[in-house]
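Let's turn to subunit A:
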Amino acid sequence: MSFYDTWSAVFIASIAGVILVGTALLGARLLGPFAREPGKSISYECGMLPTGENWTQVHVRYYLFAIMFLIFDVETIFIFPWAVRFLELPSHAFWYMVFFVLILSGALLYAWRKKVLEWR
Partner candidate 1 sequence: MSTKTSPDSGNIKTAELIRTQLPNIPFEISETKTYADLKIEPENFLSLVDGLNKNDALSFDLLRNIVAIDMGEAGLWAKYHFYSFVHGHGIQVTVPAKSTDLTIPSITKTYPTANWHEREAAEMVGLKFQGHPDPRNLLLEEDLDIHPLRKAHPLQKPEILQGIEDGPPGVEQ
Partner candidate 2 sequence: MTTWPESQGTSTSLETVDMTINVGPQHPATHGVFRMVLTVDGELVKDCEPYIGYLHRGLEKLTENADYRQAMGWWDRTDYLAGMCCEGAYVMAVEKLAGIEVPERAEYIRVLMMELSRINSHFMFLGAFGADVGSFGTSFTYGWRERERIYDLFEEVAGDRMFPTYFKVGGVTMDLPENFETRCRDILSSIRQGLEDFDGLLTGNEVFVERCRDLNPVTPEQAIAWGFTGPMLRATGLGWDIRKAEPYSIYERLNFDIPTGKQGDVFDRYWVRLSEMYQSARIVEQCLDEMPSGRVLNPDLPKTLRIDEGELYLPTEGTKGEYGVYLMAQGGTNAYRAKLRSPSFSNLSALRELVVGNYVADAIVILGSLDIVLGEVDK
């Protein structure tokens, strides 16, 4: 298999990506008449001028929930290719994935016991 056969799919995908993103951005820039108005830069506060500053310190509980979500999101990324190729894989590959999922559910149990999931 020559060099191009293996990598041609990657080339096509990246070119298509660039074209799509490019036309979207260029189209918006070309076709849409952008109007510079004083009100446009003010952040939308239901028709009122914004009060107070928005760059405030946010409580740490938001960060914890974001991290918990991230762990399980990344986990699904690993499960997808495994599930797609599941039939061709040898039978013992199943137990690898179960072991992987067990580790993460252990993490979930730990977080649960440390009362991270409660919303204080």
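The rule is short, and it goes like this: contacts are C-beta pairs under 8 Å (C-beta built on N, C-alpha and C of every residue); 3 or more make two chains touch, one makes a residue touch a chain; residues count from 1.
With respect to how the candidates were assembled, all candidates are chains of the complex that A comes from, given by their letters.
No experiment lies behind these values; they were computed from the predicted model shown.
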item: Options 1 or 2 - which one, within this complex, touches subunit A; value: 2
item: Subunit A residues touching candidate 2 - in the complex, by the definition given at the top; value: 45-48, 50-52, 54, 56-62, 114, 119-120
